[in-house]
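Just one protein chain is left out here, and the rest sit where they should.
Here is subunit A:
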Amino acid sequence: MATREYNIVVLGAGGVGKSALTVQFSQGVFLDSYDPTIEDSYRRQIDVDGRSCMLEILDTAGVEQFTAMRELYIKSGQGFLLVYSVTDRASLQELIKLRDQVCRIKDSKNVPIVLVGNKADLAHARTVSFQEAKTLAQNWGTSSFYETSARTAAHVDDVFADIVRQIQRRESASSSSTAATFPVPPTPSSSSSYSSNGHGRNPSASEKHGHGHSYSISALSDKRSSGKRNSGRNSDLPVSKGGFEPKKKKKTGGLCVIL
């Protein structure tokens, strides 16, 4: 049976333990010293519900000076681990904005996301309660929530299994609505156009389809027009994190959907 690949991106503030978590998961080692990340990638194969999955994990920089690169990461990822430290309240607050950014770039409220409260072993230094973060995750709707410790490896595997399941669920949901055969091989227009070889991202494909780069307004009105996302109403008003690029002409109808 073919092994599926999953592109997972780890995001969060500096020093919360993103690398420690990822390295614990992929190599079974705890990183004791702090070596700030610029951009690292890892791979590990696991079985989830009897299926073999290859996890391609991108560990990103939390140091804020590098956040300019985030947009690219978000575009390329399928599932996201949003990590904070239970000892650092500000790191949780940063995630609220981050989640908005993910949803905006992904053009959806249903992006596979796991909220992760790391350093749970540091009980004496805790400043964020379990319940509080749990509530936040519930407000986010689809997100799951775990407290982990990269030091003791507690719940580390759970986090990754959960994100894989979320990606699977989302894919089966979207593929059933387009009535494709299951499993669906990733194609530029139906998946988030992540190319597995990392350097072959094809910009012309995403431009052609108006996906990936664009932020289609019609899709945002998902409460009223859910299921109509692919009905040819992709608005021509693209929003990307970097900014709006207004087009000269708009197709009529794009705006009606909003109201």
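We take it that a residue touches a chain if its C-beta (ideal position, glycine included) is under 8 Å from a C-beta of that chain, and two chains touch if they have at least 3 such contacts; residues count from 1.
Note that contacts and distances are computed from a predicted model.
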Chain left out of the displayed complex - its UniProt protein name, from "Ras GTPase-activating protein sar1", "General transcription factor IIH subunit", "Phosphatidylinositol glycan anchor biosynthesis class F" or "Ras-related protein Rab-30": "Ras GTPase-activating protein sar1"
Subunit A residues touching the omitted chain (full complex): 2-3, 5, 13-15, 19, 23, 29, 31, 33-45, 54, 59, 62-66, 68-69, 88, 90, 93-94, 100, 104, 196-201, 217, 220-221, 237, 239, 241, 243-246, 250, 255, 258-259
